[in-house]
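A single protein chain has been omitted; all remaining protein chains appear in their positions.
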Amino acid sequence: MIDILEVRDLRKDFYLKERVGWRKRKRVIPALRGVSFTVRRGEILGIVGESGCGKTTLGKLLVRLLEPSSGDILLKGRRVTAMPQSQFRKYRRIIQMVFQNPYASLNPAMNIQKHFEEVIALTGKVRPQQFQSRIYALLKQVHLQPSVLTQYPHQLSGGECRRVGLARILALEPEILILDEPVASLDISIKGSIIDLLLELQKKKNLTYIWISHDIEVIQRVSHRILVMFAGEIVEIFTPNHESQEHFNHPYTRVLMEAAAKVQRHLGLWTPNPERYERLFESQLPADAPNQCIYQPYCDRFIHAGSPSVCCSVKPPLRHVADQHYVACHFPWNEKARVRSYA
Amino acid sequence: MKPLLEVENLTVAIQRQNQLLYPAYRVQFEVEVGEFVGIVGESGSGKTVTILSLLGLENFYPGVIGGQVRFRFRDGEVSILDRLDDFVRFQNGMPHKNVIGWRRSIHRISRNLLGRKVAIILQDSQKTLNPFLKIHQHLREMILHNVETARQPQNPPGRPLSLMSFVRRQQPAFDTPVSPVALDAVQEEAIRLLRRVQFREPMRVMNAYPHELSGGMCQRISIALALATRPEFLVLDEPTTGLDVTLQASLTDLLFEIRQRESMSGIVISHDLPFISRITDRVVVMFSGEIWEIGPVKEIMHPEFPWKHPYTRFLLQSATSHQGARNGVFVPRLEQRKRKGCILRAECPLYRQVKKAAFRKKCDTRWPEFFQVYPRHHIRCWAFENEGSVK
Amino acid sequence: MRSLLKIAVFGIQVMALLLVITAIEFTVFVSSPAARQEMGKYILKYYPELVDGDVVMASQEVDTRLPLMAYWRFYFLWMTNILKDWNWGYSQFSGEPLSHLWGYPLRTTLLLAVMGLLFSTGIALFLVFLQRNWGESRPVRWFLQGTRFVSSIHYIILAYFVYYGLNLKNPPLIIPVLIIAVGNGVLTDTLDLISEDLKNIFSSRYYQGIRARGSNVYRHLAKPFTISLVRIMNAKFPMLLGGTFIVEYIMNIRAMGLETIQAVLQDDHLKLLVITFLVTIFILSSNFFNRLVQQKLDPRPVIEI
Partner (left out) sequence: MRKLRRLKYLPIGAFLTVYFLLILWGWLDIFPRQWREVPPRTIVSQYYPPSVAHPLGIFFQKDLLISFVKSAPSSFVAGTITLLPFLVFGILLGVGSSMKQGSLQQLCHRLIEIMNAFPKLVVLLIYAALFGVNIYSLLILFGIISAPKLAELIRGKILELKREDFIDATIALGLPIRTIVFKHILWYHGRNIVASQIFYIFAMAVLMEASLSYLNLGIRYGYYSWGLMLHYATSVGHLSFFRWPWHPDFNLPAVLPSVGLIGLTYCLMYISRLIQEREMQMKGIL
């Protein structure tokens, strides 16, 4: 398979303006601290992590709604970070983004017909006489009735809005879709059908998905590879395996998966374990930690391995441990992986 | 023993372009002493609106237009909506409400309840804390509330309106001078509360503004604020929505523990069925402003339990396996209550399966009633009319 | 010691800012040919040493178009005179010293503007209170409508009606203050801004949280409400200052407004310059006060992308 998208050492800082007494202070808040990965054509790459770990920032950087502080994005082998916005507009056809809130991503004062017309005119491939037939074809792809065309976004249900948004994007015939929590704000009754629709479209058009979500269960079911992020860094990339639970090795991934299983699986069963997650929320994240494992202050494995000094002095690189499996940890849980990482 | 909270025929309306929609329509349930009741439903089913509007926290027109709400606390009974008729009059079927007078009236009652006897934990706590005050100022206020309520006799709730009432209703400010000894006591109490919600370094948190803390920390602080006055009744409004999984797990732990240790009753509102199933005793299922099923949590949440409303079944299926979509979609909506018959029949799988004319006719023409299928388990559906004999 | 140093640094900063602004204003003044001519006469009359000897005295008339350097020298001399012995120059028309502007005229104008500001905010707060608590009753609604109508009347007409209608020879200062506080839509604007800010506060999530916790609402909203109130007052201040000028002219109150209009009609450019400086100083200090309040009361940080 060919890499359609490559990200090299992407960094993004935000600035917080604070006032201390009379003085103003600018505090750097790193949202992404050097992220590199590749996406292959036709795959679904799931990105999971907690809120504030930089998932959404990453998505917005990929479509250049935000400008990166440093690093490169290579789209089909071409660097798109350096070019000006006007030049990048050509590439926007290729890479498109689906936003979290289905209502907020449509202009509330425009009806659906106008939304479509605008986008189809943008492609420049369709003559004005054929707009209507093109719109009907698009609506058919997402299983919508033509009656929605005369309505305004607030008159539609959340699922319909989501479908309209998808159809609007499909008019541009993109190759990569960045799905930023596509089902998180939908009701549980509609979720399933939207996920089905997304998978169906992916198969039919051979699209590449970057599926950003904090719903680990959905991601595990859907994606080919999963990328786990913590505090703006990638800690693990692995292929989900439904048979065994032991295919991820980073301590943070374990905590995440355990919590997800605990919260979501069963009705009625609960074994409280209050001390388990405390460490995650008490400690403050270091603003910049170039020579330290970012997860070390919260890490079980760190204590379990006898508090080795490597964790506090050397930043673990993202190591290749197996086929399509990378871990950024000095002491991953799987012994075999650890041996390989040192070999 | 009489129930602690009784809600009767609570109707909440909202006006949109000369038509009335009902986020809650004739809602009726009760909460026993020491019991937690969960309200489940999708967004737009009216679960939050029901609870907030009966405590005077809603901000739309016309709001509550009918019903009765009664709290029976240890030291007396409080009726909340008993003066509602003075402010609402119906003209051609449309309600006209004197909002300003109503607001003044319900604020007077709810001010003595909210934060004292009834504590509410709203969703998205980071935004519900006052961004201009530090955490210790929040805590201090709530702790001093506790002292006040213990010291002062309660205002009689149904006092008549007077022009000068705005002068009299001023409460003593929470920073009225307190002796140094008492101040120390307040600080100690604050630290105790923060430790209670598992903060390891309470002093560091106390001097922070809400925006300096993470969402999970703010959520726990609002739990501490709710516990500060030792309320008899606790309302949790979607406490886990929008939080990360690890945070959800830790919060569920905390609430589970509080639920076990303190003797409180309460309501939990959520669309997160696993969470509800862990923390409550009874469950109310709501859809488009209506209660469709009330029953013990073990019966409603058990996937094999035979007597189940079709909507509840659908909800359980879609929560556990994402398979619900294929069985028919119940679209949440606000209803005008003008059609005859059951509003769910277009989507109802039971209605579609059964071809018997008599059964269908009832669904088409008559509004379903509650039928008891088990002790304390009621279902609003014509299909359970004959199963009602099981007792 | 450190705080003293800070204050000193701050004072120097303010002085520098004032110098820059006054220099810009002076440049604007000097860019006008009429002002150059008039001011040239003035310089030749009072500061002949500033002009080089080669200024041609053609016939009896003085050629008043001086080289630009002379104006700049005059500017610096003038500034040093102000700082040294509070000498603000002399009126070109009557020759009286301009430092008297700092006395009664300035005091009266400031009194009018600030009191007008306070009155209009006070009345608007009262009206907001009425609206929120008794807004449903008919007399209150009529009263509010009536206030809106009165407030939409312009200063010239309102002051004219009051002054000539009531035939007051020496009106007590409360009457112009009331006119300034109400007229020209000031009251309505303040009312609308305050009620909009209140609406924002009341629809915010933290207000819902405060209500849900049964806290003392007055105490909790004191800070955000003060911030918005100060912001509104600061935004309205220039308009009120302009309003005092007209009202003073109509009601014949011997203050800055009357002086300004006289100066305009008499081509008294130095006086105009001084008045401009004064107005600048007040507006700067009002802005500074506003920023101070915002800084002290609002702890929320700003995120910058």
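Per-chain numbering from 1; labels A, B and C assigned in written order.
Methods note: contacts are C-beta pairs under 8 Å (C-beta built on N, C-alpha and C of every residue); 3 or more make two chains touch, one makes a residue touch a chain.
In this text, all values refer to a predicted model and were calculated from it rather than measured experimentally.
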item: Chains in view that touch the one left out, judged over the entire complex; value: A, C
item: Per the touch definition above, residue among A:Arg8, A:Arg40, A:Lys76 or A:Arg92 touching the missing chain; value: A:Arg92
item: Absent-chain contact - pick from A:Leu16, A:Leu74 or A:Val119; value: A:Val119
item: Residue, one of A:Ile169, A:Ala184, A:Ala261 or A:Ala305, that touches the chain absent here; value: A:Ile169
item: Sites on subunit C contacted by the missing partner chain, in the whole complex; value: 28-29, 32, 34-35, 149, 152-157, 160-161, 164-165, 167, 184-185, 235, 238-239, 241-243, 245-246, 249-250, 260-261, 263-265, 267, 269, 272, 275-276, 279, 283-284, 287, 304
item: Residues belonging to subunit A that touch the chain removed from view; value: 60, 63, 65, 89-90, 92-93, 96-97, 99-101, 104-110, 118-119, 122, 152, 154, 165, 168-169, 172
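The criterion applied here is as follows: only the chains that are shown with their structure count from here on.
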item: Contacts common to subunit A and subunit C (chain labels); value: B
item: For subunit B paired with subunit C, centre-to-centre distance based on mean C-alpha positions, whole Å; value: 53
item: Intercentroid distance (Cα basis), subunit B paired with subunit A, Å; value: 34
item: Multi-partner residues of subunit A (each touching 2 or more other chains); value: none
item: Residue list for subunit C, restricted to those that touch at least two other chains; value: 301
item: Parts of subunit C lying in touch with subunit A, wherever the complex brings them together; value: 6, 295, 301-305
item: Residue ranges of subunit A in contact with subunit B within the complex; value: 50-52, 157, 187-193, 195-196, 214, 216, 218, 255-256, 259-260, 262-270, 272-274, 276-278, 280-282
item: Interfacial residue positions of subunit C with respect to subunit B in the complex; value: 132-136, 202-206, 208-216, 218-220, 223-224, 297-301
